[in-house]
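Only one protein chain is missing; all other protein chains are in place.
After this line comes chain A, so read on.
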Amino acid sequence: MSDVELKPVIEIEKLNLVFQTADTPVHALSDIDLTVNAGDFVSFIGPSGCGKTTLMRVIADLEKPTGGHISVNGMTPEEARQKRAYGYVFQAPALYPWRTVEKNIMLPLEIMGLSREEQKARAARNLAMVNLEGFEKKFPWQLSGGMQQRVSIARALSVEPDLLLMDEPFGALDEITRDHLNEQLLKLWDTTKKTVIFVTHSIPEAVFLSSKIVVMSPRPGKVIDIIESNLPRDRTLDIRETPEFLEISHRVREGLRSGHSYDD
């Protein structure tokens, strides 16, 4: 079992990304080293501009690095993307307003060319996974923000990827909804054994969800600290009051403080 869990899914060495802008080049990612193992729940945490989203976009092949090495499932990110190795959940639900909930979930499956029955079956299965049975025929505007984001998670899951990339998926939601979805996400992670990479700027969220926390700092975007969490996999919201939880939170906060340059 431990043998399987240590299989690296993502290997990143000396990764650099420089954006050429009109006046000065921006060093978005600087010498990033990181390994993500199968079954990990990894959070990228840091202030705005630290490159956490950019790093995730590099993994998803939505940005090209300018230096260093990265492999996803032993392939280049481009090959991994073409093999549909991951599901991506964006900051906003990005549902297509002219499609029903069910049709939105079927969108990637249509593109993959699956049979109609398989599409329907997967849509039903993943809607149940995010507790949205019965909403198949609704249009996105008929759903609340939290429900829309859950549909977008179901859509990412329907591809049945082993790797789930989530870019501040609950950032726009209120705290109560967010807590609820965090718990659901943990349960999902525990039952499906997927590898999850999660971008956030909330310390409690990162500590509550993760098995590994990557603390990042801006200008240039780099990794400050990588914290392995020893909290149990099946945790509930109550764990946030335990000394272990507070200790990890403290270490994350220290990392963020040391990395933050207050030059502005």
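One rule holds for everything that comes next: contacts are C-beta pairs under 8 Å (C-beta built on N, C-alpha and C of every residue); 3 or more make two chains touch, one makes a residue touch a chain; residues count from 1.
What we mean here is this: contacts and distances are computed from a predicted model.
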(message) As a check of understanding, state which of "Hydrogenase-4 component E", "ABC transporter permease subunit", "Putative spermidine/putrescine transport system ATP-binding protein" or "Lipid II isoglutaminyl synthase (glutamine-hydrolyzing) subunit MurT" is the UniProt name of the chain not shown.
(response) "ABC transporter permease subunit"
(request) Tell me which residue among A:Met75, A:Ile111 or A:Ala128 touches the hidden chain in the full complex. (result) A:Ile111
(message) In the whole complex, not just what's shown, which of A:Lys7, A:His69, A:Arg84 or A:Lys193 touches the removed chain?
(response) A:Arg84
(request) Tell me where the left-out chain touches chain A, residue by residue. (result) 60-62, 81-82, 84, 86-88, 90-92, 94, 96-99, 107-108, 110-112, 139, 141-142, 159
